[in-house]
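A single protein chain has been omitted from the complex, and every remaining protein chain is retained in its original position.
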Amino acid sequence: MTPELFIQYLFAGITYGIIYAIVAIGFNIIYNTTGIINFAQGEFVMLGGMIVITMHAFMPMPLAIAVAVLITMGVGALIEMFFIRWLQSPSVLRMIIITIGISILAREAALHIWGESVRTLPYFIGNEVTSVEILGARISPQVLWVIGVCSLMVAGLSLFFKFTSLGREMRACAANRRAATLCGINTKNMVTLSFVLSAGIGAMAGCVMSPITYSEYDMGPGLAIKGFTVAILGGLGNSVAAVTAGLLLGIIEAFSISVLPLAFKDAIATSILLIILFIRPHGLFGSSEAASLKEF
Amino acid sequence: MDLLKRYIPVLFLLALVVIIQLVTQFTETTYYLTQLTMSAYYSVVVIGLCVLMGYGGQISLGHAGFFAIGGYLAGTLTTHNLLPFKEQGLVVFLDKVGFLVAGKDLYGGDLLTVEPWAACIGAVLASGIIALAIGGPVLKLKGHYLAMATLGFGIIIYRIVLASAYFGEADGISEVPGFMLLPGIEVSGSFRARTLNYYIAWGMVICGVILLLNLIHSRVGRALRSIHGAEEAANAMGVNTARYKLYIFVLSAVFAAFAGVFMTHYNGGIGPSEAGIMKSVRYVAIVAVGGMANLWGALVMGIVLNFLSLRGVFGSYDDAVFGAILIIIMLFAPQGILKINLWQQVKQLLSHLNPAFRQENTE
Partner (left out) sequence: MKRVLSSVFAVVISFCLIAGFTPASVARAENIKVGAILAVTGGASFLGGPESRTLEMMVQEINATGGINGNKIELIVKDSAGDPEKAISFAKQLIEEDKVFAIIGPSTSGETMKIKNIAEEAQMILISCAAAEVIVNPVAKYVFKTPQKDSHAVEKIYGTMKDMGISKIAILTGNTGFGNAGKGQLEKIAPEFGIEILASEVYDKKETDLSAVVAKLMANKDIQAVVNWSIVPAQGILAKNMRQAGWEVPLFQSHGFGNIKYVEAGGAASEGIIFPAGRLLVAEDLPDTNPQKALLIKYKNDYESKFTDQVSTFGGHAYDALTILVRGIKKAGLDKEKVRDAIENLQGVAGTAGIFNFSPEDHNGLDINSFEMLTVKDGKFAIYQK
């Protein structure tokens, strides 16, 4: 394998890895505050992409992105308020079924609003054939945008959770909800905030990746499954590990092409999911005690 | 007498099945039997899943995979030509035992395939063995992890049938011959055999229901209910929870496989859509709507929803309808549609909106 090929694979792997990581972080944020796995996470990414393309017809790109992210955040808040908020200690099965239902409805709504065809955002810099040369490999500038924006989001989130009072309140909520309520934290709002945040980062990812991957109504479930694999791989609830796990999965998938037929690429993620679940369900970086303490 | 009381609903069902068939005959609307037959096969999957989810307390988001294993294996064994392999040991053995049958393919050439009965047994056996193999590690998981593991299983089956030429890739299997159960009784989609196939399908449903009813009221059933209620307590009482959970998992897989085999012969083929996530989600939706531990509720919902869907009543909104049903039932009637307690739920909603209405709520 030549160095250029290696770098090419590496970049392909990092691009997708970081997208999976964003979806996984979205899962983790909601899971941490509510214990719910949000099967509709992929739909947030889809909505971001679809809305920004529609908005772009009326306004310049940066504004369109901002609007798309805000609208998707609104959708996230609405979902929480209408479907999640008023359930009292629901069972795991119930929550899974509800979020699956939400995911289906979001997809069907997108189908009937925007139709079945793929849509794409123009590249932020250049067009479909421009590329920059990095270490011998040629990649599209959009890839750099994806990596840059997603890394910024990850960094922003860690700062948010560590240094802002709101972030600390959310972490308190995640650690022990009852104790947090006793401390005067409005846990209900924290739950809404977690949905809003997850929706926001998903939508942002959807906007930046749209020129590369196209947006269509059906793109949610595939991303959600990969995102969930990454979340579990890193340890459910652990966002820093999710980034590592995401990059790992992306890179494995990209390099697998050099040894396996392309047709097996998707089977890799699913196989990893099953292997991890069977062997080490608390993930590579999670601890089994912490995992078993979490209520299911 | 208790025994008889248990079976009275079954007799009702039987009577209903016969009445509906006669009604359609008199009103010249026998075409309904087609969708009723297909719904019956889907309901076999549903009742098996119902016992797994309701009584065993195990989520399965990949049950369409077992249906597909049964259907695809039956389909491929009865359509793929073994003539090129005539000399190989296994083929010779199967021939000696009488499992092979000669025929003609699409273009008039000679065809050597497996006999449908043998294919059926093989397919169901394979499904059971696979369930046994993955059941062990999968059932050790709980909650979300269990759900995702079953989902992963379903996806792998889907990917396998979609990617292999042996399973027909995206086009699936076609030209599956009829399945001669006994001389004169054949499972096939031919128009002449419509009434017969209707009774075969419903016969399977009724047998399945009787078997499951016996199971629920037996020692195994009680063990299962204890597991569902409080697994640690059951363990403490000496109930071998792992073994029972595995048992019911394999049983539900076998149910799904049988349904898959018969449906494939009835339809004359099968496609990858039968293994997809959406199918699995539908089965779960139907069980949830019918009531997790309510065999009859699940059966009724299985028939009604599949019937309407197969008649195209939902039009282009088919998936959306299932999604909406999932949400509405889980929000308002988590115990299933027959235990709906609307007033309770409304009070709960109001109590959230206005503290003045706040009441003691138990889930």
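By letter and in written order, the chains are A and B; residue numbering begins at 1 in each of them.
The working rule: a contact is a pair of C-beta atoms (placed from the backbone, for glycine too) under 8 Å apart; a residue touches a chain by one contact, two chains touch by 3 or more.
Not measured: the values here are computed from a predicted model.
Contact with the chain not shown here comes from a single listed residue; of A:140, A:187 or A:239, that residue is A:140.
From the options A:86, A:214 or A:285, the residue with contact to the unseen chain in the full assembly is A:214. Within the entire complex, the positions of subunit A that touch the omitted partner chain are 2, 4-5, 8-9, 11-13, 15-16, 111, 115-118, 120, 127-131, 137-140, 212-214, 216, 218-219, 222, 254, 257-258, 261-263, 265-266. Considering the complete assembly, subunit B touches the hidden chain via residues 5, 8-9, 12-13, 16, 20, 27, 29-32, 34-35, 38, 106-108, 162-163, 165, 168-172, 174-175, 189-191, 263, 267-271, 273-274, 294, 296-297, 300, 303-304, 307-313, 315-316, 318-319, 338.
Everything that follows uses one rule, which is that only the chains that are shown with their structure count from here on.
Each chain gets one centre point, the mean of its Cα atoms, and the points for subunit A and subunit B are 33 Å apart. The part of subunit A that touches subunit B in the complex is made up of residues 37, 83, 85-94, 96-98, 100-105, 107-109, 112, 221, 225, 228, 232, 236, 263-264, 266-267, 270-271, 273-274, 277-278, 281, 296. Subunit B contributes residues 53, 59, 61, 137-138, 141-145, 147-149, 151-153, 155-156, 159, 163, 277, 281, 284-285, 288, 292, 316-317, 319-320, 322-327, 330-331, 334, 348-349, 352, 361, 363 to its touches with subunit A in the complex.
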